[in-house]
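Heads up, one of the protein chains got dropped from this complex, but the rest are sitting where they should.
Per-chain residue numbering starts at 1, and chain names A and B are given in the order in which the chains are listed.
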Amino acid sequence: MQKYAKILESVRTTSPLVHQITNYVTVNDCANITLCIGASPVMSHAPEDIIDMTWAASALVLNIGTLDPDQIAGMLAAGNIAAEKKIPIILDPAGAGATPYRTRTAKQLIEELPISVIKGNTGEIGTLAGTAATVRGVDSGGVFGNKKIIVRELASRLGCVVIMSGAEDLISNGSRVAAVANGAPIMGRLSGTGCMASAVVGTFAAVAPDLMDGCISAMASMGIAGEVAAKTAAGPGSFKPAFFDAVAVLTPEQVAASAKIIEY
Amino acid sequence: MQKYAKILESVRTTSPLVHQITNYVTVNDCANITLCIGASPVMSHAPEDIIDMTWAASALVLNIGTLDPDQIAGMLAAGNIAAEKKIPIILDPAGAGATPYRTRTAKQLIEELPISVIKGNTGEIGTLAGTAATVRGVDSGGVFGNKKIIVRELASRLGCVVIMSGAEDLISNGSRVAAVANGAPIMGRLSGTGCMASAVVGTFAAVAPDLMDGCISAMASMGIAGEVAAKTAAGPGSFKPAFFDAVAVLTPEQVAASAKIIEY
Partner (left out) sequence: MQKYAKILESVRTTSPLVHQITNYVTVNDCANITLCIGASPVMSHAPEDIIDMTWAASALVLNIGTLDPDQIAGMLAAGNIAAEKKIPIILDPAGAGATPYRTRTAKQLIEELPISVIKGNTGEIGTLAGTAATVRGVDSGGVFGNKKIIVRELASRLGCVVIMSGAEDLISNGSRVAAVANGAPIMGRLSGTGCMASAVVGTFAAVAPDLMDGCISAMASMGIAGEVAAKTAAGPGSFKPAFFDAVAVLTPEQVAASAKIIEY
């Protein structure tokens, strides 16, 4: 587990700048989780601003939770700079499968940009994999088929890391498949935990020697902090500040000791 | 009080998808309150996305707190789909009376869409009723005249339910008039309690057999949770997580026992 712990340590010592083009519902939570984990968030969307800001960043997170044509244009412009600068691009296909526009946009971003990591819930990843899957709003329904195979094949086909989040997060780079079993059910009752996970994945991807390891460490870190916060929370309202606190004091030692990672 | 309690029970068992086109100031609070009460929020605004998303939803909430022409066009497009699908449309005319643009837009939405419920503060409802009323920013000033008559006549004239929120919420469908006296003064010191109430009204309207009953139950539920949270809160900051917690654990039994509803 030491290699996963070390990635959190790197985040803390290098404090990467993570550029996030994301939705207006949970953007504040994404900024705060990035600060709490030890990095520096910045949000920018205007064509005039986006190129310079992406050039200064160490990772780019694209989240289509409240997408529109201007935002997609911005994502493509930022993505091209990220590609040129060779920094990781993380895609959160929020709501893919719920409407044709979201599904189409997620696929367009995957086609036009060298995406490094796709992180979605079961329904979203299932949709992108072309499996029968359901998404309602931005919430996951089920998926038909073996999840591990779906994740591995999608990762292999697209040449990136795929994360299917859930009670057990499944992560694959096309060859390796891992499961992270950290987390707490209450995380599903708070808006934005998925978006925050994508921000943290972007942060870890910015510093990790191996992308797959970075994704595993990010999801385990989120989950462990969630377990800590769930112990004291009386509900989703008090869980939120407790979660930010737990992320802020999370240590590499905690990750090494508490990560529940299975490699298949 | 049993019929009001049963509506909360329905929310919890059916978990309706509530599509919200709202302001960027309190949108995160609206998402979280919807999750806490037991439903599923989704926010979408692009013309390309809005029709499919509304089609999937069980209620549509329109809040003009930070309006602009593109958003109004989106509201009309979504509203037409909601009308076709016959799901309730809730209008929060935030700031109507404060500027001509807000007043005009609220009236336009009422004219062009089959609005099911209008929920505003005293000044906003007074403005729409054509009574002498004052609104400063998005905060209510006073209104001239008998509030119960204003609410009933506006509801009767527009053929919808009207909710005038305040220390005592007044609710009418044009024939019945009810008052809900739950709530706590500290709710006025937190940004977004009005917007959250509209989200909850939309959620209850999605499942209630009778729209007026749904509105009464929604306002009572918000108020009771506010009373619970106010007991432990040291100020508006700690009230907020406590309020989300109280909404999340609110039971139909609590609503039956604590609702302060007077029908006139």
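As a working rule, a contact is a pair of C-beta atoms (placed from the backbone, for glycine too) under 8 Å apart; a residue touches a chain by one contact, two chains touch by 3 or more.
Model, not experiment: these values are computed from the prediction.
Would you indicate which residue among B:V18, B:I33, B:I51 or B:L67 is in contact with the undisplayed chain?
Of the listed residues, the one touching the omitted chain is B:L67.
Write down which of A:S10, A:S44, A:S116 or A:Q254 is the residue touching the left-out chain.
The one listed residue touching the chain not shown is A:S44.
One chain isn't shown here. Among A:N32, A:S165, A:T193 or A:Q254, which residue touches it?
Counting the whole complex, the residue in contact with the absent chain is A:N32.
Could you pull out which residues of subunit B are in touch with the chain that's been left out?
23-26, 28-29, 65-69, 95, 98-102, 136-139, 189-192, 234-238, 240-241
Please output the residues of subunit A touching the missing chain, sorted low to high.
17, 19, 24, 27-28, 31-32, 35-36, 40-46, 48-49, 52-53, 56-57, 240-249
One rule holds in what follows: only the chains that are shown with their structure count from here on.
With centres defined as the mean C-alpha position, give me the subunit A-subunit B separation in Å.
Chain centroid spacing, subunit A to subunit B, equals 33 Å.
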